[in-house]
Structure formats: structure tokens, C-alpha cells
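The following block contains the structure, expressed as C-alpha cells.
Of the protein chains in this complex, one is absent; all others appear in place.
For reference, chains read A, B and C in written order, and residue numbers begin at 1 within each chain.
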Amino acid sequence: MTRVGKYHLALIGAAVLILMLSLVRTLSGQNDITSSGTFSAALLLAVPIGLAGLGGLWAERAGVTNIGLEGMMVLGTWFAGWAGYQWGFMAALVAGLVAGAVGGLLHAVATVSFGVDHIISGVAINLLGPGITRFLSEVLYKEGTGAAARGAGITTSPALSSQAPEVSLPLLSTGPDWLGSLENTHVFLLSDVAGILRGLTHEVNILVILAVLMLPLTFFVLWHTAFGLRLRSAGENPWAAESLGVNVYLIKYVAVVISGAFAGLGGVFLVFVSTKYVEGQTAGRGFIGLAAMIFGNWRPGGLAAGAALFGYADGLQLRSSGAVTSFFLFGALLLVLYVAARLRGMLAPGRPAELAARTAKDYTTLAASAVGAAILVWLWLTVDKLPNEFVFITPHVLTLLVLLVASQRLRMPTADGVRYRRGEQH
Amino acid sequence: MPAGLYRALLTVAGAAVAIVLAVVISSVAISAAGASPLDAFAALFNFGETERQVVNGITTMVNRSVPLFIAGLAVAVGFRMNLFNIGVEGQYRLAAICAAWVGAQFTAPPLIQILVIIVVAAAVGGLYALIPAVMKVTRGVNEVIATIMLNYIAINLAAFLVRGPFTGERAAGQLTTSTPQIPESGWFPNLNWIFEMFGMPAPRGGGLWGFLLVAVLLGVGLWLLLERTRFGFDVKASGLNASAALASGVKPKKMVISAMVLSGAIAGLIGLPEILGDKHSFGSNFTPGLGFLGIAVALLGRNKPGGIAIAALLFGFLDRAQGPLQFADVPPSVITIMQGTIVLLVVIANEVTRRIALRREERRAARHLGANTPVEVTA
Amino acid sequence: GSGNGGDTSASTASSGGTSSEASKSGLKVGLAFDVGGRGDKSFNDAAYAGLEKAKSELKADIKELSPAADGSNRGELLRQLADAGYNPIIGVGFAYGEDIKKAAEEYPDIQFAVVDSASNAPNVTGLLFAEEQGSYLAGVAAATKAKSGHVGFVGGVENDLIKKFEAGFVAGVKSVKADAKIDVKYLTPDGDFSGFKAPDKGKVAAEKMFQDGAEIVYHAAGDSGLGVFQAAAAAGKKAIGVDSDQRQTVKEADLQSVIMTSMLKRVDVAVFEFVKAFQGGAKGGSNTVYDLKVDGVGLSTTGGEIDDIKDKLDAAKKDIVDGKITVPAKP
């Protein structure tokens, strides 16, 4: 498929998705499904995941598996808090970025220079990150220090001395807030689009903008520059790259340090949201970021979709447990669409008859889908409140389901996770 | 020197260097914190003045090591096959709650009661690990993400069960939720007699957990299975070279499923030392995180039961010092820093020594071959 | 081994340790924190404040220990304090319930106390709080102040302790406006304590409540409460803090002003009173309940935002103290 074709397909997919969301919202009356609040929460929750995922992308495209993202993110949060309370948000940004990058450097030294298994090194960094930060808190934030007087504790830093600015789209999502007014009319499709747009443009932290810009930037650098080509070659066939004079070690170092910097940036964002460092606030987002990246087939676009899925599901469940049950309906709709598409294909004229045997399996799938749809509708009608524990796991279950359907199309960089030594061919 | 001995000596030397380096690094950190590294290391080795304190300290250390050892084994089974079971965390939590609940539902002679609990735990852990295994072999889902997702799901499921269907009675004013108490016939007898044998007082608390014996048996059994049987050979072959294993008649899907289920079944036992030896129920403040630590322990122990035992004891030794360090006014997080640096440095040392050993072996083989020694040629 | 094989009875152990360096009063108080440890600016620090007061006023020797991040060594900390000769020993947090019970059986000569959990041995004192009563007052204040009758509650972790807060708050709101709308959201399930450390999630949850029209949101969510305050500030609405007087402990000026009041839980008082009673010879085996009657719980008044409804609050308090109202502890 040509590039244009893919691009169009993505647009069509997005349009269908919005249409279905809109349909479900109208049918269920759960306005939170497409409300601006949900989408702004989704953005808020997706950004750290996306940044961690970008970190994973940069490392793995250069052939280094980075399971230590979580640890690097933790370093990012602590140093952002520490610098931020003293010198403001810009300092927080720089410090968190650098701290994450240092974590990446550590990973690079272990994996690239010493050839340690990538997973092992990552696990060690995940152990070290929280250890180091707790230790630093114990030393620098203990009672009697200036920081403690400004509100620091063993688990938190003082608040940032200045906040990162937030921006909105003039007229549309602030001031007269036209999108907001449109959203509140709850008209089919129109309000939904307005809600989504407003959610993504209302009081957006500049770091969010920066993070979102990182996606096309990453795509551009990795797929349209010489440096990116060399970086990806280190993940596909480092020996070939080496034979053409590419300094593979250097490339890997750079990639892994950038990877750590992205993870650190994810940490910075968490600190910006809470306005201070809070111990444990990363809560496994490094791992989720990695999952989003795999989900996204090691590509920035796919990764963004993965992070968005997580952010959306989490945001929705935080805002409205009731809206979550509407996704039974969503699932049912999907299945019905699937059944319809399959039926159409099967009933199409000119189908060779000897393919009949193959359809035996098809019939089972079809029947199963139909039954599934019925069960989902029934669940939607009868369950009005899921136990919270089941609501909490919505994002994770959704990810598993999507992977079940799509994971066979994934292709990871060929030499990802391979221990590369200069001059030693495989 | 035989190649095996040489390799073993190198490994030990590497580990020693790594630990010394880790000590140096943590000393720097301790000094930076304004405390004395000497005090800190004294606290590490000071098990107390009275015999009872010493016994308590040893018990704490060993009791901590037991679940870590089992966790390490669980992770190692997968690792041997290049299967990354990051889901040990979820598997053991779910297994622990189910086993604790089932164990509290009936009373039987001790042996049977305990056996049933162990079997339930292993079965639940194994079944939960079966999910990512099946997803992997049928749909090619990467087991790393699948198990990460399943961890979250397991934690929530356990929370739901402990507060809902599996909840037990509570004393008035008690805020922790837990499953019903397992009757006494389901308590694992402790090993305090070991101390008494040496004329020492019995330790406090649940005493030295009897599950230690099960863990040792498990370690030996797993070693036999992995090193001495056909199944172990197939696991090793699949891990070293999947396509060669396939061509030699090993069924990759079957191996993925059996290794994952075995890993999950072992993971299911991680919570039992605590439940059978001390808590006798699964509660909302059941020790979390053992699955993740198990990864570090397995790596440190190079995926071999013997090594894992040493690594688990090392972690237990360090963790025991959390309290004593605070008595010595040293920040206890130094322990985590030490654990992290030791893991990182030991794996680096492993890698370096492995390469030295390989180089030596190649040289020996080449010398034996004697092929490429230059010859005098008359052109 | 040594020949001292007879020393197996638990009772003699407490004599070991550091009796030589006893302080002037001979009082050695040990305290074990809950996960998070000293310096958490909240629960643990409140306990520590009580301990420090005991040090200065009762001339006590004190030692406080924090558990490992996974809380796996709570029981060990108690034993290490006991072996080091500390008596009494206090465990901070309901998670200590079981461990205190075991330690108390092993060291019958030592007095223990546990915060937030009931006494479960003859030498254990339960230091309980009637959070539901304090939360009831918070509910009364919120319902009175919220003209629309729409309020919210954000809980950090869905465990029974936090549910006490919810239950009291809901009862208080309903006592003022029976048809009030109360949004309730927990951030994580029981056993996943990240809900106390997720300001971003607290913010999202509270934001939704404010967008739906809630005017005041009460939180019992630890550090996640910060997010609730931020959401309130952004929406120009109010919030109610918890445990300590958050209008004082939160340092950001813009957030201080949204904290209408805080539901106080005087762990410091409980700890200090316990030590004092111990010195006076009191023995355990019972609970001390810190409720409205003894001002163990209550509302803070910093900022004066609830001064105008003081009468109403006092009346409600009196009804509870007099037993005319029984506040439910479960939602």
C-alpha cells in the first residue's frame, strides 16, 4: 500500500471510530464518552505513557530493549521536583530530562559497552531508580532542611516555584468557547466532534504540545534523516551498518540516552501535573509505555494510538464508571459490523463453491460473534454498575483484546535486544 | 585446570569484585548522607547482642529469602527459554488468595490440608500463566505486554475477591480485610527446632518458616528437571536456539506452554511461606512486589537454582538490615541502592568473565586443532 | 551455640538490649511507621509530632523506624524495638493490626499501641478514631455551603478505612439536604496503594465532579488530594482537606484558598496521650476512641471560611456527642 493509502486509511478509521463513539453516546446517554473533559483527561493521562513509549521506540529502533524506562522515569520525576521547587518549571524540565538521560546512559554503558543482556540491565535500573530517589529524599528533604520548610517531605518535594503555562485555542475553546457551547447541545456527531476537539485544545500544558510534537518529530528524524536511517540500521542489522562505516556504538549510545531523556520527560510531565514530586507517582507507566510501543508496532503513530487508548480508557473510568458499561454496547456494535462485513463477503456472487469447507470455520466464528454481540447487549442492559475493580482494569483488558486481534501484524526491529559486539558477526 | 572449574572460579571472582565495588559505591552514598559507612556495615553484620536477637535476625533473613528464592525459580524457568514471564507478580497474588481461601474452607489432617493448599496455589498460578502462553502460541501476542497487563488485572481481581466473595470475618475495629483464617491443621510447622538443636532460643514471630523445606526440595527438583532430564534439555535447547530445537523435534508451542505453566505454578507458591507460616490468611496488606524482585534474584543467580539460592540469601541479608540501619541513623534506602548496584555490577562481571572463559576455550580448541599454524612453503 | 539454652521464655527478652543507657525518666518509646515513613507530611508525621511531644514533655527516649517500601517487615520492626528494650511500642496504621497482636503475645511484658486498629491482646491499646464523625461534620459543612446541594468525595484507595470517611461524609450531607447529590470516586482498589500517590488521577476525578456541578469536594486520598485542590482552584470551587489542617500544610497560596476546612484526625494527640497514660501505669487490652467528644477528630477553622456556620456545626457535634445521632461507619 502506498503511503498516501495508509494515511487515508488512518483518517477513515478515525472517522469510523468517532461515528461509533457518537452512536454509543447517543444510545446510552453517557455524555462522558465524548465529552471534552474525558478527552482532556485522556490527553493528560496519555502523555506520560506516550513519552515513555517514545523512549522505548528510540532505544528499540536502535536495537536496545529498554525495560528500564520505569526507573528512568522515576529519576525524571525526582529531579524535576528538586530543580523545579528551586528554580521553576524550566529548570524542572531540564533536570528531569537530564536525569532520565543519565539513566539511559547507565543502560547504554551496561548493554552497549559491556554487552549485558538488555532485560537484565533494565531490571537493575528499575531497582536503582526508586532506591536512589528515596535515598535522595531521605538526605535532602529530611526535617530541618530548607526544603522541608517549604513543604518537602520524605515522599514529596516542595511545589514547583513556577508553573508551566497552559494555552487554549482562542475563541474556539476559550473566551466565547464556541466548541464548548456546541458540545453542550448534545447533537449527534456534531457535539461529539466539538467535545473531542475542545478536550484536546482547552488549557493544554505547553509540555503536552511539546510531547505531541515529539511524535512527528520522531517520525521525521527516524525515517527522513540520515541520522535516523543509521539509527534504525543499528536495530535492523548493526553488522551491515558497521561495514559501511557507521559507528554503531555511538549511535546506540545516542539512542539510549535520548530514550532515557524521553522517559525523564514523561516524569517531568507527571511533576508538572501534580506541581511537585510525589513518590511512586509513575505507577508503572514506564511499562505501560513499553506496551503502547509494542501495541503501536514500533512506530510513532501506532504508539500514539496505544497511549491514547490507555489514556482514554483510564480517563473515562476515572470520570464515569457508568460510561464504561456503555462499552459493552460499543463491543456489540463492533461485532455486529464484523458479522455484517463477513456475511457480505460470503454472500458475494461468484464465490467458488469448493471453498465451502473453509466456511465451516467461518460459520463458527460468525455464530460466536453474533452470540457475543447478544451477550454484550444483554450485559449493557442489565449491568448498571460494574464493581470498581473491574472498571479499573478496563484499559488493560482493552489492550489485551486489541493485541489478540492485531498482534500478528507486528514486526519488531530485527536486531532488537541482540547483543552487538564490534567485529563479531552473528 | 578443567574448563568447568576455571569458569566457576572466574564467576566467583567476578561476583566478588562486583560486590566490593557495590560496597564502595554505597559507602560514598552513605557518607554523602552524613552517616558513617563503617557504622552502616557494622549494622549489616550486627545481628544483635543477645542470642535471641541473633536468632531473630537469622530467621528474618531466611524468611525473607524463601519467597524470593521461589520467585527467582519461577522467573528462571521462563528465562531459560527466553520467555520473559514478567507476570509472576500477578500469578502469585492470585494463587495466594485462592489457596488461602480454599485452605480455610475445610479441615483435614495436616498433611492433606497443606498439600491441598499447595496444589491449589500451583494450579491457580499455572492456569493464570496459561493465559499469556496460549495468547502467545495461538495469536503471537508478545508475552511481555500480555503479562504486564495481566498483572494489573490480577491485582484488581485479588482486591475484588478479598473484599467480596472470599472475605473472612473480622474482629471489631479491625480495618484490614482478609480471607478466613486457615485452620491450624493447615499451618506449616516451623523449623525452630533447628535453633534449639544448637542450644539456641527459638525465634520470635512465626519462627523459621517450615516452607523453607519445600523451597529447598523445589530447588533441587527443578535443578534435576532442568539439568538432568529430557524436558530440561528441550527447555535449554529452545532457549539457546529455537529453530534448531524445532528441527530436532521439540514442539515450540508445547514448550512455551509447559515452561510458562511451570513458571506460573512455581510462582503460585511464592505467597505460601507467608500464608502457611505466619499470616494464615491472605489480607489486603499481603507483601507485594515479590514477583518483580524475583526477576532481579533470578538474574543475579544466573537462572540456576544454586545461584538463585545465593542471590535470595543475599537479598534477604540486605533486607534484614532495614531496621538495624535505622538504629544506626543510616537511611535504609541504602539497601535498595546496594541491591540495584549489585545486580548491575554482577551482571556486568558475569558478562566480562563469560567472555574471558569463551576466549580461553576457543584458544584451547584452536591449539588442539593446530590448523592455522603457519607452515614453511616453497613457492 | 552458647550454654544459655534455658532462655527460651518470651518474658525475659525485654530485659535484654540497652537498659544501661536509659534516659532520665527511664521511658523508652518506640514507634514504627506505616509505609511512606517519617516525613510524609501527613499521617506518619502526625504520629511523630505526638512522639516528639512525649520526648520534650515526658523526657522520653524515642526511636522511630520506617518499614521497607513493600511493608514486608512491619512485624520485624516491632520485634527489633522490643529487643532493644523499648516499652511502650506504637504501630502507626491499621496494617499493624495483625503484627501487633503477634508481637504482643511474644512480649507480654511490653505495652503496645496501634493506631487505627482495635486492641486484640491484653497488652495492646487500640487508638481508634471516629473518622466518620469528623467526616459527618465535613458533610454538614459542605452541604450547608453548597447551594446546589451537589458535592463530591474522592477516596484514594477503596479500603475500609477510607470508606469510613465516605460513610460519615454522606450521612452528614444527607442530614442537611436529604436530596443532595453526592459523587463518589475511588482512585484505586484495595491493595493498590498508588491511589494515595496519584495527584493526576485525583485531579481528573475531581474535575469531573466540578464539571457536573459539584461545589465542594472532600478528599481522603493522601497525596492525590493535591489534584483535588488543583481541580477546585481551576474550577473556582472549594475542597475539604483531610488528616491535618491542610490549609496550613499545603504551601501553595492558590491552593490554600480553596481549602474550606480540613477534617482533623489528631494522631499526635492519641500518641502523646497513650504515652502519658502508660507512664501513669495504664495497661492495654482496651481501645481508646478519639472522637468528637474528646476532640480526637474535628474540623479546622484556618481561613475562617466556616465561621459563619459555626452554630450549625456545633449543634451537629453536640447531637453526636450526646448520642442523638449515630454516624454510620460503613457506606
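Operating definition for what follows: contacts are C-beta pairs under 8 Å (C-beta built on N, C-alpha and C of every residue); 3 or more make two chains touch, one makes a residue touch a chain.
What we mean here is this: contacts and distances are computed from a predicted model.
This complex has a chain not shown, and the name its UniProt record holds, of "Phosphoribosylformylglycinamidine synthase subunit PurQ", "Nucleoside ABC transporter ATP-binding protein", "Multicomponent Na+:H+ antiporter subunit C" or "PP2C family protein-serine/threonine phosphatase", is "Nucleoside ABC transporter ATP-binding protein".
Counted over the whole complex, the shown chains touched by the missing one are A, B. When the omitted chain is restored, the residue from A:Lys6, A:His224 or A:Lys385 that touches it is A:His224. Within the whole complex, the absent chain has one touching residue among A:Thr218, A:Ser233, A:Ser259 or A:Thr399, and that is A:Ser233. Interface with the hidden chain, as seen from subunit B, comprises residues 3-4, 228-234, 236-237, 240-241, 243-251, 358-359, 361-375, 377, 379.
Hidden from this view is one chain, which touches subunit A at 220, 224-226, 228-230, 232-233, 236-237, 239-247, 352, 354-358, 411, 413-414, 423, 425.
Quick note on the criterion: only the chains that are shown with their structure count from here on.
Taken pairwise by the contact criterion, the protein chains are fully connected, each one touching every other. Using CA-based centroids throughout, the chain positioned farthest away from subunit A is C. Averaged C-alpha coordinates put the centre of subunit B at 35 Å from the centre of subunit C. Centre-to-centre, using mean CA coordinates, subunit A is 31 Å away from subunit B. In subunit A, 130, 134, 138, 284, 389, 392 are the positions where the chain touches two or more neighbouring chains simultaneously. Shared interface positions of subunit B, defined as residues touching 2 or more other chains, are 156, 159-160, 335-336. Across the interface of their complex, subunit B is touched by residues 67, 106, 110, 114-117, 119-121, 123-128, 130-132, 134-135, 138-139, 284, 287-288, 290-291, 294-295, 387, 389-390, 392-393, 396-397, 399-400, 403-404, 407-408, 410 of subunit A. Of all the residues in subunit C, the ones that touch subunit B in their complex are 1-5, 7-8, 10, 13, 16-17, 63, 65-73, 75-77, 79-80, 83-84, 94-95, 97-98, 102-103, 106, 116-120, 126, 128, 158-161, 189-192, 287. Interface residues of subunit A facing subunit C in the complex, by the touch rule stated above, are 32, 37, 41, 44-45, 130, 134, 137-138, 141-143, 148, 150-151, 153-156, 158-159, 203, 270, 273-276, 278-281, 283-284, 314-315, 318-321, 388-389, 392.
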